[in-house]
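A single protein chain has been omitted; all remaining protein chains appear in their positions.
We just call them A, B and C in the order they show up, numbering each chain from 1.
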Amino acid sequence: MAKVMTLTEAVARHVRDGMTVAMGTGLESCIPFAAGHEIIRQGRRDLTLVGPISDILFDQLIGAGCVSRVVAAWVGNVGAGIAYSFRRAVEEGIPRRIDVEDHSNLTVALALEAGARGVPYLPSRTALGSDLIRDHPRLREVLCPFTGARLLAVGALRPDVTILHVQRCDAEGDAHLWGNLGVSLEAARAARTVLVTCEEIVESDVIRSDPNRTLVPGFLVGAVEAVPFGSHPSPTQGYVNRDDRFYEEYHAETRTREGFLGWLDRMVLTTSGHEGYLGRLGEARLERLRPRAPRPAAPANYGL
Amino acid sequence: MAKVMTLTEAVARHVRDGMTVAMGTGLESCIPFAAGHEIIRQGRRDLTLVGPISDILFDQLIGAGCVSRVVAAWVGNVGAGIAYSFRRAVEEGIPRRIDVEDHSNLTVALALEAGARGVPYLPSRTALGSDLIRDHPRLREVLCPFTGARLLAVGALRPDVTILHVQRCDAEGDAHLWGNLGVSLEAARAARTVLVTCEEIVESDVIRSDPNRTLVPGFLVGAVEAVPFGSHPSPTQGYVNRDDRFYEEYHAETRTREGFLGWLDRMVLTTSGHEGYLGRLGEARLERLRPRAPRPAAPANYGL
Amino acid sequence: MKRPEPAASVSAAARRQVMVVAAAREIHDGEVVFVGMRLPLLGFALARALHAPHAVGLFENGVIRDTPPVAPLITMGDPPNIAGALACTTLIDVMSHLECGRVDVGFLGGAEVDRFGNLNTTWVEDEGRRIRLPGSGGAADIASLARRTVIAMPHERRRFPERVGYLTSPGYGTGGRWRHEVGLVRGGPARVITSLAILGFDGESREMVLESVHPGVTVEEVRAHTGWNLRVSPALRTTPEPSAEELAALRQFDPQGLWTG
Partner (left out) sequence: MKRPEPAASVSAAARRQVMVVAAAREIHDGEVVFVGMRLPLLGFALARALHAPHAVGLFENGVIRDTPPVAPLITMGDPPNIAGALACTTLIDVMSHLECGRVDVGFLGGAEVDRFGNLNTTWVEDEGRRIRLPGSGGAADIASLARRTVIAMPHERRRFPERVGYLTSPGYGTGGRWRHEVGLVRGGPARVITSLAILGFDGESREMVLESVHPGVTVEEVRAHTGWNLRVSPALRTTPEPSAEELAALRQFDPQGLWTG
């Protein structure tokens, strides 16, 4: 039952070829880059990636050839716009063809929420009239049984695994997470299992001192790994700020396939795990990303 | 735009005869008793009350003749079982007939959530085969547009006002709430306006120091009142423990209509507001309900 | 008709101890449990301490916890059930785990249970008068959506009618494949733990079957307190007495004897 393991072990055990993997569910923060890089290192193939705003993590996994399908609302570079590996795959089939199941943020969120709720679909009025919903495998126009009004039925999506990066977590996987939440909670509850990377593993007492901050209960979690800077270059509130420069550099360097392969080789394939990746960035750069000005949450008392 | 006002003013302004009012949404904690008593004092009539587990607050409002309809999953005395005024109204029409729209906890929660989501209904598989869903105005069996499976469609419910009691709130209505949440968030978001009573009104900076604890944003809130012990006899975590004895006393005293009227007169009608009610309980009793053992939440840093 | 008196050959406290221990034994290690108040709460604490150290408890008010409340309490929303919880969240959030099929076992009670395990907590008749009870609460949801349920009830003839007057929380309906036919995708009662006996359900007909009588109780007593011609399992046994270990744990978790005293 021991859930604490290395990232290498966690990915080896929980992420298999052909699986549906939700990641980048925080929208633009707490993106589990370290876990994504480990998936690349272990050479996973034919993954379906799920996420609303994918940050550049999807671009990296696509460029590395791990992906056959993307279920997303937006695949780009949140710092610089275009995600070139995504474009090359969709437009030219390089390194391989990928299918894209296009969504809006709300439809992908509702698909995950339907999965989390255990219902086959959830209704909404979004995107009616949009080309998005034409001939869509998961979006269907229906009539409301009460009012007869047109609605969009969003079919449920249950990832095999959802990967989250959080601030802190205990050894059983009970995770404290703060900042904007995006679709992380829906994705965690929809998944068959959850893989949590965290800035620090803490005693269970820390988690239990503030149960309202436990946004993922441990019984959903299959593996826990302590991975400081595990969201780099995206931020983890209170632990790591965004590395803005990284997005620009990645944008410039990956404009060509050759550039991308050079980046991939240097930053992922030849780094032996996340520590090697951090080593490439260098101490000084990481130090600059550490928060300087503490902003403590006001006390809350659970006493009786 | 000033939202901070007395409870008298808040009820006068926001709760009108004939309205649909959600309260007691915390299930068994943070029940807004003080606000309910003020509704009784101001003699509101023909209210529709909405809540899953109503505590004895619904019983009091029903006995006082304020209510024409109840939308709930359970109307009783959480400490002692039977709610006598509810029974008298349903079985004998005393002091008046009331309609009961029976629900399960999940169906009333989903009705509020549908209201909060702005959709006409939400699907579930609960209560299929139960007598609860027969000839129900808000529950209807439908077929899933994807799978053809039978589902229960739960129609949306939008209260005119939801009344919440919380730990702390700023002058704009941004409310920090902790402990079990029941359907409070769904009820707040479903309502046309929210009336918040709180143990303390705090500076906005306190709220902003921990935005993940803000479970009701101020733009939903129409009125804010500082009402310490506003949930008595139910608990408010960290501020007031449950007054167990009160439930037993109420149970014994309200077994007859005469007993109830005596209770109502003594505790509500002849008390000039919540301070009068607290006066009836006495300092010593209140003091015993104050938490003695602090249990502070672990620090969380929002720094950058 | 005069109602039979409850069997009095064993003390009420001992009966309640047997019930709590029987409830605890229904919880297996690693399971996700929808816990209720009183008997199931104590049964859950016992199970965690003895044979199910990795069981996790969900409460419909939004609490998720794996340890007993830090002090005695009346409702699941009381401060001792919040302090030290693993998570505090919403009713829909915990009930979504039910609807997903993640909840292994849920505990239920009621005013009436019938031959097919259906429960009534809404309307009963007492000597011709209709009495309104508090209603479903979360019971209909647990009964519909948990992988299995365990029902705990005092064993009295008026509480065991052949057919409930109002079906609040679905058991096996009219038996057989009824759950499937009405659209329920799993679940149903696995056990009924009463003050006299433990009962199960036939795998085909889904009718209630007497499986075990508590120490000092006879089959005839059980049948006399049941409102239909109760089937008896060919493998009928006597409910094992609580072990020394179980009794010690009971004393630990109910030191004031609130439930088992």
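Observations
The rule is short, and it goes like this: a contact is a pair of C-beta atoms (placed from the backbone, for glycine too) under 8 Å apart; a residue touches a chain by one contact, two chains touch by 3 or more.
None of the values given here were measured: they were computed from a predicted structure.
Every shown chain that the unseen chain touches in the whole complex is listed here: A, B.
Annotation: of B:18, B:43, B:93 or B:118, B:118 touches the absent chain (contact as defined above).
Only one of A:63, A:76 or A:145 touches the chain withheld from this view, namely A:76. The chain not shown here is touched by just one of A:103, A:176 or A:274, and that residue is A:103. Although one chain is not displayed, chain B still touches it through residues 1, 116-119, 174, 189, 207-208, 211-212, 214-215, 217-219, 302-304. In the full complex, chain A makes contact with the omitted chain through residues 26-29, 52-53, 72-76, 78-79, 81-83, 86-87, 90-91, 102-107, 109-110, 113, 124-132, 141, 149-152, 178-186, 234-235, 237-238, 241-242, 244, 247, 291, 295.
Everything below uses one rule, namely that only the chains that are shown with their structure count from here on.
Listing every chain that touches chain B and chain C alike gives A.
Ranked by distance of CA centroids from chain C, the top chain is A. A summary of chain positions shows that the Cα centroid lying nearest the centre of all protein Cα atoms is that of chain B. Taking the mean of the C-alpha atoms as each chain's centre, chain B and chain C sit 28 Å apart. For the pair chain A and chain B, the distance between mean C-alpha positions equals 37 Å.
Residues of chain C in contact with at least two other chains: 63, 79, 82-84, 88-89, 92, 98-99, 145.
Contact with two or more other chains is made by residues 117-119, 207, 212, 302-304 of chain A.
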